[in-house]
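One chain of protein is taken out of this complex; the other chains stay put.
Presenting chain A:
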Amino acid sequence: MNFDLPLIWAAIIAFAVLAYVVLDGFDLGVGILFPLFPEKHDRDVMMNSVAPVWDGNETWLVLGGGGLMAVFPLAYATILPALYAPIIAMLIGLIFRGVAFEYRWRTKRAEFLWNWAFAGGSMLAAFAQGIALGALVQGIPVENRAYAGSWWDWLTPFSIVTGIAIVVGYALLGATWLVMKTRGDLADRARAIALKCCFATIGAMGVVSLWTPFLEPVYLQRWFGWPTAIFSIIVPLLVLGCLYLLIKGIRERYDAQPFVAALGLFVLGYIGIGISFYPYMVPPSLTIWEAAAPEESLAFLLAGALVLVPIILAYTGYAYWVFRGKVDPEEGYH
């Protein structure tokens, strides 16, 4: 039997990036919402709701990046120089917000500083990720196995819109997460914010979705040609379904439903991008197969990934299970 290793790996990398987006998405979202909750007690609870899991969430980003270098080195070697500035900005944002989880508890005098590091770092990282996504969707020119564009190509009206869309979308994930994990006044305010973010997210998704097909003729063909148009009909319908569940969940004060529905929106948006992308790894320059590492590398890492990824998912699930339920401000995770 012959396996299409590059295709399998494209699916695994896509899964890692999706896992990153939804997992770190909600904890970045909690940081983005920080300025809306000025009280120390609320902020303590918000931070505690993600403190035990953020490390694991962010590891998917390392798998996405490190995995890309392992199995699609040419994509890695062309995408990263093309997105130099947004990637550096994202890293700096992640540095500030990552240390805030620890430093914030170590000081009273400088607590405001680490509040800003957490909020500002989360926003910067999210915005930079959105810009990087937009820049990738609009295309990266490659010649002689190297990036062939200029240093500011990533900065366009489209990438700024995708940047804003990601910030808004993460805020939605963060708000619905807080609805699920907190009680009382904090949860109520998160509910109100979630409702607003939900319309903003749908608006942003709409703008990006309508804009994307006109960036590249391939995308247009993909979305409005037969038979792929089936997807372009189904995906918006599913989006509407998620939207309905999301709003209903918020209005009727369900705990988990809004979060799950918001995750659904993200997964659908992600699938939408995947439909545009296929079969490219670096649109419009490199296909999955052109960017792939030699078979020996793909097979070597796949052997481990097939065993390890399910184990990782199992103990990650266990870690989430240990910290299930509402954050209890009186108990604390001692």
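One rule holds in what follows: contacts are C-beta pairs under 8 Å (C-beta built on N, C-alpha and C of every residue); 3 or more make two chains touch, one makes a residue touch a chain; residues count from 1.
In this section, contacts and distances are computed from a predicted model.
Asks: Considering only the chain that is not displayed, what protein name does its UniProt record carry among "Sporulation protein YqfD", "Ni,Fe-hydrogenase small subunit", "Cytochrome ubiquinol oxidase subunit I" or "Electron transfer flavoprotein subunit alpha/FixB family protein"?
Replies: Going by UniProt, the chain not displayed is called "Cytochrome ubiquinol oxidase subunit I".
Asks: Which candidate, A:V17, A:L94 or A:L245, sits in contact with the chain we can't see?
Replies: A:L94
Asks: Out of A:A11, A:A146, A:L210 or A:A256, which is the one that touches the chain we can't see?
Replies: A:A146
Asks: Touch as defined at the start, partner being the missing chain; which of A:T78, A:Q129 or A:Q257 qualifies?
Replies: A:T78
Asks: Using the document's definition of touch, tell me which of A:G184, A:P217 or A:P294 contacts the absent chain.
Replies: Within the whole complex, the residue contacting the unshown chain is A:P294.
Asks: Could I get the residues of chain A that touch the absent chain, sorted low to high?
Replies: 41, 44-45, 48, 51-53, 55-56, 58-59, 61-63, 65-71, 73-74, 76-81, 84-85, 87-88, 91-92, 94-96, 98-99, 101-110, 145-147, 151, 293-294, 296-297, 300-301, 304-305, 308-309, 312, 315-316, 318-319, 322-323, 327-334
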